[in-house]
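Heads up, the thing below is written out as structure tokens.
Note that one protein chain of the assembly has been removed; the remaining protein chains are unaltered in position.
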Amino acid sequence: MTLRVSRRQFFKLGAAGMATSSMAMMGFAPEPAVASIRHFKLTGAKITRSNCTYCSVGCGVLIYARGDAAINNVDDIYHVEGDPDHPVSRGSLCPKGAGLLDYIRSDSRLRYPQVREAGSNQWQRISWDEAFTRIARHMKDDRDANFVTQDDEGNTVNHWTTTGMLAASASTNETAYCTHKIARGLGMVAFDNQARV
Amino acid sequence: MTNHWVDIRNADLIIGMGGNPAEAHPVGFRWVMEAREHNDARLVVVDPRFTRTAAVADYFAEIRTGTDIAFLGGLIHYLIESGRFQRDYVLAYTDASLIVREEFGFEDGLFTGYDADSGEYEMESWQYEYDDEGHALRDETLEHPRCVFQLMRQHFSRYTLDVVSSVCGTPRDKIQHVWDMAAETAAPDKTMTFLYALGWTQHSIGSQIIRTAAMVQLLLGNMGMRGGGVNALRGHSNIQGLTDLGLLSDQLPGYLTLPDADEQEYEDFILERARPPLVPGEVSYWRYYERFHVSLMKAWYGDAASEDNDWCYDWLPKMGEDLYDILHTFERMHQGEITGYLCQGFNPLAAFPHKAKVTEALSRLKFLVVIDPLRTETAEFWMNHGEYHDVDPAAIDTEVFRLPTTAFAEEDGTIVNSSRWLQWFWQAGPPPGEAKPDTAILAGIFLRLQRLYQEEGGAFPDPILNLHWPYRRPEEPTPEELAREYNGWALEDVFDENRNLVVRAGEQLEDFGFLRADGSTACGCWIFAGCWTEAGNQMIRRDNSDPYGTGQTLGWAWSWPGNRRILYNRASARPDGTPWAATKAVVWWDGERWVGNDVPDFPEDSTPGMTQGPFLMNQTGRGQLFARDRMNEGPFPEHYEPFETPIASNPLHPDSPLAKNNPAARVFPQDRENFGTFEEFPHAATSYRLTEHFHYWTMHNRLNAITQPEKFVEIGEALARELGIEKGDRVRVSSKRGHIDAVAVVTKRIRSLQVAGHTVHQVGIPLHWGFLGETRKAHLTNTLTPSVGDANTQTPEYKSFLVRVDKL
């Protein structure tokens, strides 16, 4: 968008242009012809409609990514701002929402599965397959050892109380539903989410 | 929220109490500003601190943390005695006229039926008096001494202005001013809304605080009205959705519940929940409970769920305790009774009370699985972080797995906002590294478990082997597949009572009215039925037009139940079907049918002549001023002191030690030992969010770290003077359970209070900052907080506890 005139082009334009100012003659103003000093950074970006996942206002956000989702491109999110169509937020965002970009791109984002072995002082990278296999083994061993079919009064209870789970209230309904289905299928009861606290 | 964000603009009075909406929900708070500007509304803030909400309020009143029942109970007393309540509304739409059993009573701060040994109530006497058909007796004059109205009047008669001022520490004139402002909304054309959040929830009496507010709103005729309601501003983006989907220890999706251990028979289980009307002709919508339940079991267990096996009744885990809430679970974990724990997007080390206990508890696990987009303190609980988290890794044998998930920007799906809107969003970019969606992670673990049970057998494998898993890629169910499933579909042709075909087999359901208890429908969450119909995904709708100018935007996303935007909206009209006020109209009877700017929240065929109540989920059809057996500490709210209180006794019951704190709260012995006393820890502390941060996440975001970089605590000028503390000094804040160090913000915004003849100083402690991320390293605030919860929900008492402040 910015109309750039490079220094080299500037020279080609000749001395007439340079004569506009004594200072300019000395090399000061090679770029007078800019409509906007800063390049408009959204041109050509792919815009995706999304929702902020901090608080429960559920503000609409527009996520801007470099790249047009073409097969040869890995899209890179570089800007987030409010969605003016959203009836509640109408384009506004709070300081958390306005800073979403730094959450998406935080250095603290986890990138691959890791394990910390018993007594160890460090993380160790593992594959997804190893992670799933080891976790499933832990869970099955505990479930088989401690699953309660009948309680002390002889009631059928079929519950598993020795492995518990906290679900995430920033996850989607679809994640939550899937999580719930699995948790109860396993007979889990020590199961809560942030709504408890 | 009973109403919704934009509807706040229709209010005449907004009371921010038990919440700090400008800071915690700034964008939703816009509609408060709109109400002030365009509806000439007033904003009142009642809070221990002069918050950033108070900064733009029309009136502010300070209050001692944890005394809201006294403030609101006094308001009820004032409304009744001054006659400033909406009598027609109360008579028609509440249980005020219903008569309560003779045995019911209240003495020395305790209701009838209390067992001091168990700390629980026998609730037999907390019932209406019924006739032979099981219907409650009524007195429409409201004069009967045992009608709910008179009992309520008697109960709150003790909450005089003097008593309330003494308990709350709020000056008398300020209390009276707020009460008067509230009373003005008893007029049919005036509405008030309560905006509350965890400032009401996180107390040992939290549920009853909220109930008191609901009672106020019923008396003022503000429920079901535009600009009215009791509006919980929920904390997380989808905490509403996870509550709706029942991811809580005793719940199933759609507010269905797990059976208790003694509910061995399926029929009894259903009968207990499918409750009949207590007033003739009422809807009592829970009577259809079995339809919702059977449809859920068909969604979960498919063909394996049949009438013959009571729809897999015994496959559901049964509750062996009242709740397996987090306080209960961490108590057991601390005692070494828990083997493994999965934390999905949840940071308990930072978020749960009494951090030292949580650290010890986690150290006793065999394995911990953390599923999160970010580093969390919990995942690194075994790692030594110096003075902020001083542990010896070699002494901790917990195996910890840390699994990276996608963040919102990298996935499709829906979240439910506080307005109950299910809003679909789209993936904008790829996740970092090898991160996977949660669904793929859960499926990955589950499918391996399933394979192990297939190969090895093991404990009760049936529900695992038969869990209905119809997804095209079993290792990663898609959001579309899961959303269609929780909406529900017909497994066989569905007929109405006249044998008309209403849904063909295989079709998505239009609403929960089509659910059946005969196994012909499957539905993962009955209240979400209608979100993905044969017409497609309703949650992606983006028509933001507002043709009535009411802010309802019925074409935007999809709201449960049935796209209704204001719950109980039948109450916006008189019993005869005309609106209480034209300016507040939501739905009304036009002589032939119900019309209006919202979807009517009651049966379409309910004509005004049938006088069915608007609160159709209740057995009475009415708003419950008397909670009957639904609240553990009593059918009427009563003020009890926080478990750590800065005064010696409950001013309402100085001679009744049992009534000092919530008599029905569950306290574990070790936790009780860890309560401090005001002699040692003299200051009332409360913890809260700041607007610049979101819990412990935004510590990881540079942009947010810049705006509030370092842990601080807020201290009033009077206390600071007493302790010789200047702004910017470093201080140590200690409770019985540990200490944190922070910078002192000395402020005029926290005033010392006169409570029951004593001066009480309050200390404000933001919950943010930990030992990870871009901000300055800090002790976690929950080092200080006590491990005790509300008697109904077990939500911890983060908002009221005792500390001592020392200058460093």
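Labels for the chains are A and B, by order of writing; each one numbers its residues from 1.
Please note the rule applied: a contact is a pair of C-beta atoms (placed from the backbone, for glycine too) under 8 Å apart; a residue touches a chain by one contact, two chains touch by 3 or more.
One rule holds in what follows: contacts and distances are computed from a predicted model.
Peer 1: Which listed name, "ABC transporter permease", "Imidazolonepropionase-like amidohydrolase", "Formate dehydrogenase iron-sulfur subunit" or "Peptide/nickel transport system ATP-binding protein", is the one UniProt assigns to the chain that has been left out?
Peer 2: Record says "Formate dehydrogenase iron-sulfur subunit".
Peer 1: Just name the one of B:513, B:654 or B:709 that touches the chain not displayed here.
Peer 2: B:709
Peer 1: In the full complex, which residues of chain A touch the absent chain?
Peer 2: The list for chain A reads 1, 3, 6-8, 20-24, 26-29, 31-42, 79-82, 84, 91-95, 97-99, 101-102, 107-111, 114, 123.
Peer 1: To test your reading of the contact rule: which positions on chain B touch the chain that is missing from view?
Peer 2: Residues 22-23, 26-27, 29-30, 33-34, 37, 50, 52-56, 58, 60, 375, 402, 404, 691-692, 702-712, 726-729, 743-749, 774-776 of chain B touch the chain absent from view.
Here is the rule we go by: only the chains that are shown with their structure count from here on.
Peer 1: What whole-Å value do you get for the distance between chain A and chain B if each is reduced to the mean of its CA atoms?
Peer 2: 27
Peer 1: Residue numbers of chain A touching chain B in their complex, please.
Peer 2: On the chain A side, the touching residues are 46, 48-60, 63, 65, 74-77, 80, 85-90, 92-104, 106-121, 123, 128, 131-140, 142-149, 151, 153, 155-197.
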